[in-house]
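The complex appears here without one of its protein chains, the remainder shown in place.
Chain naming follows the written order as A, B and C, and within any one chain the residues start at number 1.
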Amino acid sequence: MPQVAHPAFLVLGAYATYLLAGYGVDPVLAGLLLTPVFFVFGLGVYQFYYSTFEGRGSDQGLRGIAFFFGVAFIVQVGLILAFGVDQRLVDASYIGTSVEIGEMRIPKRMLVAFGVALALTGSLALYLSRTFTGRAIKAVAQDEGALRLMGANPVRIKRWAFGIATATCALAGALLIIIGPVDPNLDRLYIGRTFCVVVLAGLGSMSGTLVAGLILGIAESIVLTSAGTAWAPAVAFGILLVVLGVRPAGLFGR
Amino acid sequence: MKRFLLGSSGVLALAASMPLVFQNEYFFFAGYVVLQLIVLATAWNILGGYAGYVNFGSGAFFAVGAYTAVALYKAFALPLGLQILAGAAAAGLLGFGVGMLTLRLRGIFFSIATIAVAIVLETVVLNWHYVGGAKGLPTLRPTETPFFASHTVYLFFVMAVIAVIAVGAARYVETSWIGRGLRAIRDNEGAAECSGVPTLKLKLGAATLSGALMGAAGAPYAQYLSFIEPTSAFSLNHAVNALAMPIIGGMGHWIGPVIGAVLLGTVQQVVTVTISSEINVLVVGVLLVVFVVAAPEGILGLFRRFFPRKK
Amino acid sequence: MKIRNLFAAALAALSFAAVAQQPIKIGMSMPQTGALGGGGKAALLALQMWVEDVNAKGGLLGRKLQFIAYDDQTNPALVPGIYTKLLDVDKVDLLIAPYGTNVTAPIMPLVKQRDLLLMGNFSFDVNAQIKHDKWFNNAPWGAGALAWGGPFLDAGQKLGAKTIAIMAADAEFAQNLCTGARAIAKAKGLQFVYDQNYPPNSVDFSSIIRAVRAAKPDLVFICSYPAESAAIVRAVNELGVGPTVQMIGGGMVGLQFAPIMEALGPMLNGFVNYNSWVPEKTMANPAVTEFLKRYSVRAKAEKVDPLGYYLPPFNYAIGQMLEQAVTATKSIDSKVLAAYLHKTEMKTMVGNIRFDTVGEWSTPRVPQAQFRGIKGKDIEQFREAGKQVIIGPAALKTGDIIAPFDKARN
Partner (left out) sequence: MNLILEIRNLSKQFGGFAALSGVSIGVARGERFGLIGPNGSGKTTLINCVSGVLANDSGSIRFDGREISKLPAYQRTRRGIARSFQIPRPFASMSVLENLLVPLEYVSNGKIEEAHDILRQIGLADKAATQSNQLSQVELRKLELARAMAARPQLLISDEAMAGLSGNEVSEVLEILFKLNAAGITIIMIEHIMQAVMKFSQRIVCLDAGRIICEGTPDSIVQDPGVQRAYLGA
């Protein structure tokens, strides 16, 4: 499915967290509280997408992409209209302080974000491999027909998957705003990072995603600290282009 | 063909006579943008509408045209005509490269790759200090423009010429043997290849032409704004406009992108003046989604539905 | 026949009256959102106050002032369009530049081409190359970076600094300032141990601060825009820059804005940064004090920068200069006004100003001040003297620098 609006939902999640944090809610808690809302929102978006494109079977390639592109764009401009182009940030006890280990100082916000992200990825991986629905989600990507034979409705599975993916955006958005300030134009960078990680990992591989994320993160910070700070934005997209060109199946794909 | 030639020379004559009617510079300032959008939308449609490869990186082609022109102007003080040709050539080359991507990438992966190309190039320009890098570069317009009331009017006319060329090229592609081949590629690339369509050649050709036209649209940009800066040259808005206008106008026919661009471009200009520039971008996004959902064949499709042609 | 004559005369009289009553239109774009939006809104309020003040006195040359300001979102690409529209659609008589260097640079070619007067607004060196003779900047730093970076580096030299790290935003203002600072540092024989541009709108500075720390510099000179300045101060607090650093700061835009000062609070302690006006005894004067009192009442109501030290007095000064020039020449013609501005000393509440050939202050005045003793996040504490101690230039100095940086933090 051509979901290019995902990074926009991520930024939306960050802003929603910002709103809740304004009432004194802890950002991580806010992210968790938002997941059901985003889940339902995701279900709705998919339902709409399904009934207008997939269901009708009308030329979904081009128009499907255009649809999600448009949605991403509306989210972005909507955020600009609602919040302005200024950067927003949240406050919490673990933001702005750090843990000292000898010469090294590690900001606590990074530790929190790292921990939550790890837990989220882990539970998603468990969910996908251990539950029936989880396995069905993995199967639907490969063979819709077979799934139908197993007695599962591919549309419902996809809708569910879309809901979960969108719900993840809420929590990920919360992490995003914990790590640093966000502005509405951020999603463009994250389109690159998201797809870079996914493509690097090979579609559908959870463990690959983790490794690919690490690779990208390390590559970006090497570029930031070494010679060409100004080249950092190109790292994700550069890797993406190279991988797409050389090994479209991803480093860990078959 | 005759009718088209007649029509396009009419359009050019009209553009040339505009200064007699309109005294206000701002009209040309705004009109230029609409013409530029026609070129972008038409160019996008050649690859996106006909061949079905959705390019999200229109901004990159536009900016490559613009920056090629600026660099050559700064280095050799090339006249605008040559700048446009060079900009078109450079962006055409980029188009060829992007066309090579279609060898391996289809659908969403191709689209994402075009975004990647745009961002990588933007970073290159950000670090290219000769043309101002991230801070941008002010460019002085020539103080005198023979035959034209002002430089803005001159640029308006130049863009009108580019627009006519772009639409002419798109029309040729569409109505000639190339058009049917591209449509076959869009519908089913494998079947097209097995029906004797040299898909790679056609895709490369379409991508190159599309890129070159976008580059031509971008080449006068620095002179138009008397300033160039990467963020706006590579702006996502170019990509959204280039994609939204053909979809809203109708992708199947060369007039579709023109309708879309004129309509949306005018609305945008009016909204920018009267309300705000944010709303005007929002208008494009919303219309894009509405049309994709409710009228997949665009305005042309609606028109045909209500006034079916008699056979 | 007679009737027609009468009619024509009436029409002429009418139109004459119309001209006489037509307001003088003053147009500008101002960043009200985006990187410079915070400062822009404060500056805009000061200009609006000036327009109201003048209109309350009956206007200029018997005509009321009409003020037209658009938001340019700190986006340079929007600015040429806005000024073209101001000139061709709104038909304004006088132009003021938007606050900021990157949004001013794009309109310099336009005003030069149309040969119009443009009152500059806290931009830096934008006229250095174009050399438009109708440009007059209200900013106190003069041409080049000598007055700006000088006091910082002088103080550093006195502390015995040998090495310097430079980090700069990849944007017009920061690059110009940095180039100047580099030249001064080189002349002083400082060794560059880190020198990097970072991409505009960066949000995470941890990697960069780590790299700076690893380079063990004596001085850290930073040229940054507001959001980045705040992020850098935060990153420095989290990660530390190491014990070698004597002074850090220099050219950080944003640390003069009340909302950012409020948000950072004690994290600011020890930073040395440029300013335009701080409430120290060497700078205070009754006119500014009176203006700031009026301003802060309005600012609170409109939820903009409540202190208003940095931009508002100087924006009001733009108005005062226009007022003086228009009243003296009885004209709103660009040529006449520019000639007057060049040859006359302008009397404003931020001091008397003479302009040099490129339209900058011929006698610059940039205080470098060190944040000290800031406790908690109460904005009112910044109104006291002694919170931003001026360490240079000598004429304005109100205290000696505390170094190294780690010591100044406590």
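The rule is short, and it goes like this: a contact is a pair of C-beta atoms (placed from the backbone, for glycine too) under 8 Å apart; a residue touches a chain by one contact, two chains touch by 3 or more.
Please read these numbers as outputs of a predicted model, since none were measured by experiment.
Participant: Where the complex has a chain not shown, which of B:181, B:285 or B:301 is the residue touching it?
Facilitator: Selected residue, touching the omitted chain: B:181.
Participant: Pick from B:137, B:192 or B:300: which residue touches the chain that isn't shown?
Facilitator: Of the listed residues, the one touching the omitted chain is B:192.
Participant: Of the residues B:140, B:200, B:286 or B:302, I need the one that contacts the missing chain.
Facilitator: Once the missing chain is taken into account, the touching residue is B:200.
Participant: Going by the touch rule given at the top, which residues of chain B touch the chain that is not shown?
Facilitator: Against the missing chain, chain B presents residues 177, 180-181, 183-184, 186-188, 190-200, 252.
Criterion: only the chains that are shown with their structure count from here on.
Participant: Please tell me whether A-B or B-C has the greater number of C-beta pairs in contact.
Facilitator: A-B
Participant: Averaging each chain's C-alpha atoms to get its centre, pick out the one most distant from chain A.
Facilitator: C
Participant: So what's the Cα centroid distance for chain A and chain B, whole Å?
Facilitator: Centres of chain A and chain B (C-alpha means) sit 31 Å apart.
Participant: Chain B: which residues touch two or more other chains?
Facilitator: Residues 123, 126-127, 134 of chain B each touch two or more of the other chains.
Participant: Do you know which chain C residues sit against two or more other chains?
Facilitator: 73, 170, 197, 199 - these are the residues of chain C that touch more than one other chain.
Participant: Of all residues in chain B, which touch chain C in the complex?
Facilitator: For this pair, the touching residues of chain B are 24-26, 29, 123, 126-127, 133-136, 138-141, 143, 152, 225-227, 229, 231-233, 235, 272-273, 276-277.
Participant: Under the stated contact criterion, what part of chain A meets chain C in this complex?
Facilitator: By the definition above, chain A touches chain C via 84-87, 96-98, 105, 107, 110, 179-183, 185, 221, 224-226, 229-230, 232-233.
Participant: In the complex, go through chain A and note every residue touching chain B.
Facilitator: Contacts found on chain A: 2, 4, 48, 52, 58-59, 61-63, 65-67, 69-71, 73-74, 77-78, 80-81, 188-189, 191-192, 195, 199, 228, 230-231, 233-234, 237-238, 240-241, 244-245, 248.
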